[in-house]
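These notes concern the structure reproduced below.
Complex shown without one protein chain; remaining protein chains in place.
What follows is subunit A.
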Amino acid sequence: MSTIAEPLNRSEAAAAPSLQDAIQFVWAEADMLDRLDYKAWLPLWTENGRYIVPTERDVSDYDDRLNIVNDDAEMRQARVKRLLSGFSMSSAPPARTVRTVSRFVPVAVEDGAITLRAAMIMVEYKYERMRTMAADVVYRIVSTADGLKLDRKIVTLVNCDDYQHGIGYLL
């Protein structure tokens, strides 16, 4: 763990998820995505959760920019339906992926919520070819009566403002 985290606001941290629980949650999510367990992934989210993959770094308002993904609950649902439908050539099957998430830094602890940033390194394989991808990922994870939920996930690829190849799975 890094010790150079930004200052935490601990005053209202009482009900916030612990760092350790949040990390376990992130790892479980990463595992789900590598296993294409998208049906289990959908209920990980809060109702107003946003899943964002931007095309620029250091953006504050994603809604006024073009993103690779900017999903609310409805779009996530539609995306998962599409990926699992068997009719999308790029995801039936998708590239195989193996990802790790680490270098966690807690950036904010609020009432009932913790925000982390982390590094994701992923390798995908399809058609005789391996590609490496890297991203800075921000997670906002909240405590609910239903357990921990993902409220925000922003996956900023290291080369987000350059070209990608088609991505037939979830980041």
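In this section, a residue touches a chain if its C-beta (ideal position, glycine included) is under 8 Å from a C-beta of that chain, and two chains touch if they have at least 3 such contacts; residues count from 1.
Basically, contacts and distances are computed from a predicted model.
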Original post:
One chain isn't displayed here; going by UniProt, is it "Phosphate transport system permease protein", "Ring hydroxylating alpha subunit (Catalytic domain)", "Nucleoside ABC transporter ATP-binding protein" or "Cytochrome c oxidase subunit 3 family protein"?
Top reply: "Ring hydroxylating alpha subunit (Catalytic domain)"
Original post:
Hey, which subunit A residues sit against the chain that's not shown?
Top reply: 53, 55-56, 63-70, 75, 78-79, 81-82, 85, 87-91, 127, 129, 161-168, 171
